[in-house]
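In this view, the complex is presented without one of its protein chains, the others remaining in place.
Order of writing sets the chain letters: A, B and C. Residues in each chain are counted from 1.
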């Protein structure tokens, strides 16, 4: 019997409208490396969302979107301030350090969110040649704990960054989920809130392969063509990445996919919130639920469902929904959590 | 009117059997990052070609296949010997130097081919701490000039490399074209000829996105999972790269595509060989033709056809065919070359 | 009036016996880059201390000794576990990240000392390609807080490291102070306690310029000649670094210098320990005193003495003695601390 997956939004496949766009793009020849019509169209779609005064570049995956952004924003003797749970710290195998040449300065948090107050401790020894100099604040939207920054919170960090001669980077692997959760436009919580460079996630919201680096601060984009190529992120048949993004940004697909994923998480959270042996540990604001549950229950659930144990010591799990999570699967999972017998 | 393209094999789209494989792979959930059934199947397909004693990893593009191979094979104080026309030298924007940390030692050639005789000049100052130490010989198969190494030529280089404590890397962006041209198996001209690590090209032979790094010397693969991830080359929805490779290595598709491209180049070369104002400059052994022609002719042809001027000074052009080059397009191009009026 | 310095042991000059050795080495010609008699002699002096089964290389400064050691010990996708106060984290401007390509995993401590218990939290996700893999534990001896690891404590960390397939690196910028404080040989608390590679500090103990990288695990030294050269650390007139080390390791100079510095710190600590408005915050085990004192007192003292404010928020200062700290200066400083009037 095949499992029902609540492991990660990249366990999902390709959304049909995205796949359809790939098929449609497969007509005849197209100039390689981005100088094609599909790519022009896709960039236009981004400008519909964010305005004309932006630059957009496509790369292969989220680690690359983050790392190439940071290369464009920082010198090697500078540092990036981020949450200690950030993807760039925990899940990129040291790529930021190797390719940017710099250091990450970590901020412990409960909810994955930076604030001017918890960041400020890293603003010291400025100008001291012995110490890395903070150059970028990087935040994840949604955070690795499924929480969401409000536009006001992003703006506070942007102002703080700019007042201290730093830039603000947003790892938006799940930016669509965040905007849908906030019920605002993609621009409201990014460009209009002061973000300088955005890693715009596609794969987790229905694409096959593809992420975008979006520069709101265009001076930082000046040499990005070379940075992308040298970083091994230039697709030859780029039209097929572009076409996916065009589809995602057409007919509100980005929002439909993200809102559905969010709704499924909310539904599941509501259904299990009152179960005594379940403790939801983070605000459920987008498409993730963090919860503690007895290990024996986890083991029983694993017979039919898959999800990640986030913390082996505390039995905290991460449950994640996606654009194609079915309501019936949520109900089945909620029922299983409620009714499964286990030994304490 | 849309142009007919002889620019590069990556101007072609996705082969229908490949696209079909992507669609078929889009069923339900699959574990991310390569721990899925499609990827297991694809690795099995490679083992059918090369034997069980290999390791295979998928990456996004050719530059990445080359650079991650070289990271696995060399230390930063070591050097890579390659032709001065090699893709790693001319077309990767310094990625090998930045990410491997080493130097390329160049060999001038007329036909893009290394030999023990033209490589040996870089074997000196061995053990001298001031000088980079050659650690890898890297050859392109087919070469950047469309020429093809015979198994015997590869073996000679492999023996030379191994006798001098070096490894042999093959940039096989067009390895299928080479094997088809030689009418040998993929293994004959790679593993069985002594290659240690192969960059196996997919995109130029009909894939949408995807290249493979194939380790015949498995000791070099030991840490490659980490190298790939740190090099920003780990696809989350890897099943869709894997499925493409499975299709390419099924029903002889790799050979059909490559042989067709090669045949189209041969056909075109035959049709234009006797034209007085055309001088074919390289042996046409695979899917590329290099030829000198009057600039005025080039300009006229550009109204209906696109191809690259390889050398602005000598008016040498590169004409490239692909899996979906039509015989009628070849004929039209040949006729145009023969009959176009131009001023000398 | 010139200040009396308790700022750092590298504010001191060159010990007369060291300077004399430089002068003596300045006879005629000598082969450059380390292939000279003086260097042979110096390596012999290290072997007198540590046994014949070691390799020794000289570099220019402490950052370089640490970074080149770590390059030799780790791959770029591996991480170094260290105290959050470690010099490699706080004072090397990101050199470890840039040149090793990896990540530092930090351990918060009160006294600068790692233990198997506080290190173990970083031993997880082993084999997970997304996460940096711990490869080295790096400890500072003496620590940045002037505390000293006992041989037993070093051995515990070495065993822990080796059990987890890691190496143990010691940043011994003040290794002589540590050995003198413990009243053991240099070998006892390094090689005999399981250290794999030692950054052996010279400059802070009386040299003009010079540090050594000492490999007890000689397999790690195999390519170090190339690592040193590529890291821009190969001195052409190396005999003058070597001669300094020969002098330091002759006539017990290393011990005399270090023991004197330690004694001066102990003396000062004893003299100020009972002053009510002084709180010594770390065990005074070598040549540093950490203490909190009223800011107004600090400001008054600054008219005649210089030392560092370690923490601007808590008014904790670092007072450091060296081989040429005079007992009369210690007395003057102690008296000033005791008798200076200040406003609370």
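Keep this in mind: contacts are C-beta pairs under 8 Å (C-beta built on N, C-alpha and C of every residue); 3 or more make two chains touch, one makes a residue touch a chain.
Keep in mind it's a predicted model, so treat the numbers as computed, not measured.
Which of B:34, B:102, B:172 or B:202 touches the hidden chain is settled by the complete complex: it is B:102.
Per the touch definition above, the residue from C:208, C:275, C:309 or C:336 contacting the chain not shown is C:208.
Across B:26, B:69 or B:129, the residue that sits in touch with the chain not pictured is B:129.
The residue touching the chain not shown here, chosen from A:27, A:110, A:165 or A:223, is A:223. Residues 33, 75-77, 129-130, 133, 223, 225-230, 234 are the ones on chain A that touch the missing chain. The omitted chain makes contact with chain C at the following residues, 2-3, 5, 7-8, 10-14, 19, 22-23, 25-32, 60-64, 67, 92-95, 98-99, 203-204, 208-209, 226, 229-237, 240-241. Interface residues of chain B facing the missing partner chain: 76-79, 90-94, 97-98, 101-104, 106, 129-132, 312.
Methods note: only the chains that are shown with their structure count from here on.
Distance between chain A and chain C, defined via averaged C-alpha coordinates, is recorded as 42 Å.
Distance between chain B and chain C, defined via averaged C-alpha coordinates, is recorded as 51 Å. If each chain is reduced to the centroid of its CA atoms, chain A and chain B end up 34 Å from each other. Of all residues in chain C, those that touch two or more other chains are 76-77, 129-130.
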